[in-house]
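For this depiction, one protein chain was excluded, whereas all remaining protein chains were kept in their positions.
On to subunit A.
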Amino acid sequence: MSETGNGSELPLFTYTLRLADNALVLGHRLSEWCGKAPILEEEMALANMGLDLIGQARALYTYAGEVEGEGRDEDALAYRRDAFAFRNLLLVEQPNGDFAFTMARQFLYAAFAHPFYRELVASRDATLAAIAAKAEKELAYHLRHAGEWLVRLGDGTEESHRRAQDALDELWMYTGEMFEVDQVERALIERGIAVDPARIGPEWDETVSHVLAEATLQRPRDGWMQTGGRNGRHSEYLGYILAEMQFLQRAYPDARW
(Lines give C-alpha, C1' and ligand atoms only; values in the text may rest on other atoms or scores of the structure.)
Protein backbone atom coordinates (compact mmCIF):
# COMPACT_ATOMS: atom_id res chain seq x y z
CA MET A 1 0.00 0.00 0.00
CA SER A 2 1.37 3.34 -0.97
CA GLU A 3 0.85 6.32 1.30
CA THR A 4 0.92 8.75 -1.54
CA GLY A 5 -2.47 7.95 -3.00
CA ASN A 6 -1.08 7.00 -6.39
CA GLY A 7 -4.23 5.22 -7.49
CA SER A 8 -3.30 1.74 -6.37
CA GLU A 9 -5.58 1.86 -3.35
CA LEU A 10 -8.84 0.02 -3.03
CA PRO A 11 -11.66 2.47 -3.78
CA LEU A 12 -13.56 1.52 -0.63
CA PHE A 13 -10.45 2.21 1.45
CA THR A 14 -9.97 5.64 -0.10
CA TYR A 15 -13.65 6.46 0.27
CA THR A 16 -13.80 5.46 3.92
CA LEU A 17 -10.55 7.27 4.63
CA ARG A 18 -11.90 10.50 3.16
CA LEU A 19 -14.91 10.36 5.44
CA ALA A 20 -12.72 9.51 8.44
CA ASP A 21 -10.25 12.31 7.73
CA ASN A 22 -13.07 14.88 7.45
CA ALA A 23 -14.37 13.82 10.83
CA LEU A 24 -10.99 13.70 12.56
CA VAL A 25 -9.66 17.01 11.27
CA LEU A 26 -12.87 18.92 11.99
CA GLY A 27 -13.12 17.22 15.38
CA HIS A 28 -9.57 18.29 16.15
CA ARG A 29 -10.35 21.85 15.11
CA LEU A 30 -13.28 21.94 17.54
CA SER A 31 -11.10 20.52 20.30
CA GLU A 32 -8.85 23.55 19.89
CA TRP A 33 -11.64 25.62 21.46
CA CYS A 34 -11.26 23.79 24.78
CA GLY A 35 -10.71 26.37 27.48
CA LYS A 36 -11.21 29.27 25.08
CA ALA A 37 -14.90 29.29 24.19
CA PRO A 38 -16.78 32.56 24.71
CA ILE A 39 -19.13 31.07 27.32
CA LEU A 40 -19.17 27.90 29.40
CA GLU A 41 -22.28 26.59 27.65
CA GLU A 42 -20.58 26.86 24.27
CA GLU A 43 -17.38 25.33 25.61
CA MET A 44 -19.38 22.18 26.26
CA ALA A 45 -21.27 22.38 22.97
CA LEU A 46 -18.06 22.63 20.95
CA ALA A 47 -16.41 19.80 22.87
CA ASN A 48 -19.52 17.64 22.45
CA MET A 49 -19.54 18.17 18.70
CA GLY A 50 -15.80 17.53 18.52
CA LEU A 51 -16.22 14.26 20.40
CA ASP A 52 -19.06 13.21 18.09
CA LEU A 53 -16.75 13.74 15.12
CA ILE A 54 -13.78 11.97 16.66
CA GLY A 55 -16.07 9.05 17.48
CA GLN A 56 -17.15 8.90 13.85
CA ALA A 57 -13.52 9.05 12.78
CA ARG A 58 -12.59 6.13 15.04
CA ALA A 59 -15.26 3.86 13.59
CA LEU A 60 -14.37 4.86 10.04
CA TYR A 61 -10.61 4.40 10.52
CA THR A 62 -11.13 1.01 12.07
CA TYR A 63 -13.20 -0.02 9.08
CA ALA A 64 -10.75 1.49 6.60
CA GLY A 65 -7.99 -0.53 8.23
CA GLU A 66 -10.03 -3.72 7.87
CA VAL A 67 -10.80 -2.98 4.23
CA GLU A 68 -7.14 -2.33 3.52
CA GLY A 69 -6.11 -5.56 5.22
CA GLU A 70 -2.56 -4.44 5.99
CA GLY A 71 -2.95 -4.49 9.74
CA ARG A 72 -3.32 -0.75 10.25
CA ASP A 73 -5.68 0.18 13.08
CA GLU A 74 -7.36 3.48 13.86
CA ASP A 75 -4.27 4.85 15.60
CA ALA A 76 -1.97 3.94 12.73
CA LEU A 77 -4.25 5.75 10.28
CA ALA A 78 -4.80 8.80 12.46
CA TYR A 79 -1.28 9.25 13.83
CA ARG A 80 1.14 7.65 11.38
CA ARG A 81 0.26 9.31 8.09
CA ASP A 82 1.74 12.52 6.79
CA ALA A 83 -0.30 15.42 5.42
CA PHE A 84 -0.21 14.27 1.79
CA ALA A 85 -1.86 10.99 2.81
CA PHE A 86 -4.80 12.79 4.42
CA ARG A 87 -7.92 13.00 2.24
CA ASN A 88 -10.07 15.50 4.07
CA LEU A 89 -11.83 18.45 2.52
CA LEU A 90 -9.93 21.72 2.63
CA LEU A 91 -12.96 23.22 4.36
CA VAL A 92 -12.49 21.28 7.59
CA GLU A 93 -8.81 22.13 8.04
CA GLN A 94 -9.37 25.89 7.88
CA PRO A 95 -8.31 27.53 11.17
CA ASN A 96 -10.97 28.30 13.74
CA GLY A 97 -10.73 32.07 13.38
CA ASP A 98 -13.30 33.78 15.59
CA PHE A 99 -16.46 32.15 16.91
CA ALA A 100 -18.47 33.23 13.86
CA PHE A 101 -15.91 31.64 11.57
CA THR A 102 -16.02 28.34 13.46
CA MET A 103 -19.82 28.32 13.42
CA ALA A 104 -19.97 29.18 9.71
CA ARG A 105 -17.51 26.36 8.93
CA GLN A 106 -19.51 23.95 11.09
CA PHE A 107 -22.75 24.99 9.44
CA LEU A 108 -21.48 24.63 5.87
CA TYR A 109 -20.07 21.18 6.65
CA ALA A 110 -23.08 19.92 8.62
CA ALA A 111 -25.53 21.19 5.99
CA PHE A 112 -23.79 18.76 3.65
CA ALA A 113 -22.78 15.97 6.03
CA HIS A 114 -26.18 15.53 7.63
CA PRO A 115 -28.09 14.68 4.44
CA PHE A 116 -25.00 12.83 3.20
CA TYR A 117 -24.95 10.42 6.14
CA ARG A 118 -28.72 10.09 6.01
CA GLU A 119 -28.31 8.79 2.44
CA LEU A 120 -25.36 6.61 3.41
CA VAL A 121 -27.63 4.73 5.83
CA ALA A 122 -28.99 3.02 2.70
CA SER A 123 -25.52 1.94 1.55
CA ARG A 124 -25.09 -1.65 0.43
CA ASP A 125 -22.02 -1.71 2.64
CA ALA A 126 -23.43 -2.78 5.99
CA THR A 127 -20.60 -1.28 8.06
CA LEU A 128 -20.77 2.13 6.40
CA ALA A 129 -24.55 2.04 6.79
CA ALA A 130 -24.25 1.32 10.51
CA ILE A 131 -21.69 4.09 11.07
CA ALA A 132 -23.88 6.45 9.07
CA ALA A 133 -26.94 5.68 11.19
CA LYS A 134 -25.11 6.95 14.27
CA ALA A 135 -23.42 9.88 12.55
CA GLU A 136 -26.65 11.07 10.99
CA LYS A 137 -28.24 11.84 14.36
CA GLU A 138 -25.12 13.58 15.64
CA LEU A 139 -24.82 15.75 12.54
CA ALA A 140 -28.49 16.68 12.68
CA TYR A 141 -27.72 18.36 16.00
CA HIS A 142 -24.52 20.00 14.69
CA LEU A 143 -26.55 21.47 11.85
CA ARG A 144 -29.21 22.80 14.17
CA HIS A 145 -26.73 24.22 16.67
CA ALA A 146 -24.49 25.91 14.11
CA GLY A 147 -27.51 27.11 12.12
CA GLU A 148 -29.15 28.68 15.16
CA TRP A 149 -25.90 30.44 16.03
CA LEU A 150 -25.47 31.73 12.50
CA VAL A 151 -28.97 33.20 12.59
CA ARG A 152 -28.22 34.96 15.87
CA LEU A 153 -24.82 36.21 14.77
CA GLY A 154 -26.06 37.39 11.39
CA ASP A 155 -29.18 38.97 12.80
CA GLY A 156 -27.42 40.20 15.94
CA THR A 157 -25.25 43.25 16.34
CA GLU A 158 -23.48 45.13 13.59
CA GLU A 159 -20.21 43.51 14.64
CA SER A 160 -21.53 39.94 14.80
CA HIS A 161 -23.17 40.41 11.40
CA ARG A 162 -19.94 41.63 9.86
CA ARG A 163 -17.94 38.75 11.34
CA ALA A 164 -20.45 36.14 10.18
CA GLN A 165 -20.56 37.59 6.67
CA ASP A 166 -16.75 37.74 6.48
CA ALA A 167 -16.58 34.10 7.53
CA LEU A 168 -19.02 33.00 4.84
CA ASP A 169 -17.25 35.04 2.18
CA GLU A 170 -13.93 33.48 3.11
CA LEU A 171 -15.19 29.90 3.41
CA TRP A 172 -17.39 29.81 0.35
CA MET A 173 -14.61 28.79 -2.04
CA TYR A 174 -14.12 25.60 -0.03
CA THR A 175 -17.71 24.40 -0.45
CA GLY A 176 -17.38 23.18 -4.03
CA GLU A 177 -15.09 20.33 -3.05
CA MET A 178 -17.89 18.63 -1.10
CA PHE A 179 -19.72 17.93 -4.35
CA GLU A 180 -16.82 16.54 -6.37
CA VAL A 181 -16.97 13.00 -7.65
CA ASP A 182 -13.91 11.21 -9.02
CA GLN A 183 -13.48 7.75 -10.52
CA VAL A 184 -12.92 6.20 -7.12
CA GLU A 185 -16.35 7.34 -6.02
CA ARG A 186 -18.16 6.89 -9.30
CA ALA A 187 -17.57 3.15 -9.23
CA LEU A 188 -18.78 2.91 -5.63
CA ILE A 189 -21.83 5.05 -6.36
CA GLU A 190 -22.79 2.72 -9.19
CA ARG A 191 -22.51 -0.26 -6.86
CA GLY A 192 -24.83 1.38 -4.33
CA ILE A 193 -22.08 1.71 -1.73
CA ALA A 194 -21.26 5.42 -1.90
CA VAL A 195 -23.58 8.42 -1.91
CA ASP A 196 -23.78 10.54 -5.04
CA PRO A 197 -23.22 14.07 -3.73
CA ALA A 198 -25.32 15.39 -6.60
CA ARG A 199 -28.28 14.02 -4.66
CA ILE A 200 -27.32 16.20 -1.69
CA GLY A 201 -26.93 19.40 -3.70
CA PRO A 202 -30.53 20.64 -3.75
CA GLU A 203 -31.04 20.06 -0.03
CA TRP A 204 -27.73 21.73 0.81
CA ASP A 205 -28.71 24.72 -1.34
CA GLU A 206 -32.06 25.01 0.33
CA THR A 207 -30.71 24.67 3.88
CA VAL A 208 -28.00 27.25 3.27
CA SER A 209 -30.31 29.73 1.55
CA HIS A 210 -32.98 29.35 4.22
CA VAL A 211 -30.62 29.87 7.16
CA LEU A 212 -28.72 32.73 5.54
CA ALA A 213 -31.97 34.49 4.71
CA GLU A 214 -33.12 34.19 8.30
CA ALA A 215 -29.69 35.39 9.42
CA THR A 216 -29.92 38.40 7.07
CA LEU A 217 -26.60 37.25 5.56
CA GLN A 218 -25.72 37.40 1.88
CA ARG A 219 -25.15 34.09 0.17
CA PRO A 220 -21.76 34.47 -1.54
CA ARG A 221 -21.80 34.04 -5.28
CA ASP A 222 -20.42 30.77 -6.62
CA GLY A 223 -17.04 31.50 -8.12
CA TRP A 224 -13.78 29.65 -8.43
CA MET A 225 -13.68 26.77 -5.99
CA GLN A 226 -10.66 25.40 -4.14
CA THR A 227 -9.92 21.72 -4.57
CA GLY A 228 -7.29 19.14 -3.73
CA GLY A 229 -7.75 18.01 -0.13
CA ARG A 230 -9.50 14.79 -1.09
CA ASN A 231 -6.43 13.84 -3.11
CA GLY A 232 -3.86 14.86 -0.53
CA ARG A 233 -3.11 18.41 -1.71
CA HIS A 234 -3.67 20.47 1.39
CA SER A 235 -3.37 24.01 2.62
CA GLU A 236 -0.43 24.81 4.88
CA TYR A 237 -2.72 24.44 7.90
CA LEU A 238 -2.99 20.67 7.91
CA GLY A 239 0.70 20.20 8.68
CA TYR A 240 0.36 22.27 11.83
CA ILE A 241 -2.69 20.29 12.91
CA LEU A 242 -0.83 17.02 12.45
CA ALA A 243 2.28 18.32 14.19
CA GLU A 244 0.24 18.85 17.32
CA MET A 245 -2.12 15.91 16.97
CA GLN A 246 0.51 13.32 16.11
CA PHE A 247 3.32 14.48 18.36
CA LEU A 248 2.84 11.89 21.06
CA GLN A 249 2.65 8.89 18.74
CA ARG A 250 5.60 10.17 16.73
CA ALA A 251 7.75 10.77 19.81
CA TYR A 252 6.63 7.66 21.70
CA PRO A 253 5.34 5.14 19.17
CA ASP A 254 2.70 2.77 20.57
CA ALA A 255 2.47 4.75 23.80
CA ARG A 256 -0.39 3.56 25.99
CA TRP A 257 -2.06 4.94 29.05
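For this structure, a couple of remarks:
By our rule, a contact is a pair of C-beta atoms (placed from the backbone, for glycine too) under 8 Å apart; a residue touches a chain by one contact, two chains touch by 3 or more; residues count from 1.
The rule is simple: contacts and distances are computed from a predicted model.
You can't see one chain of this complex, but its UniProt record names it "1,2-phenylacetyl-CoA epoxidase subunit PaaB", from the set "Sugar ABC transporter permease", "1,2-phenylacetyl-CoA epoxidase subunit PaaB", "NADH dehydrogenase subunit L" or "GMC family oxidoreductase". Looking at A:75, A:98 or A:148, the residue that reaches the missing chain in the full complex is A:148. Set against the missing chain, the residues A:25, A:45, A:135 or A:194 yield one that touches it, A:45.
Taking the whole complex into account, subunit A touches the unshown chain at residues 39-42, 44-45, 48, 141, 144-145, 148-149, 152, 157-159.
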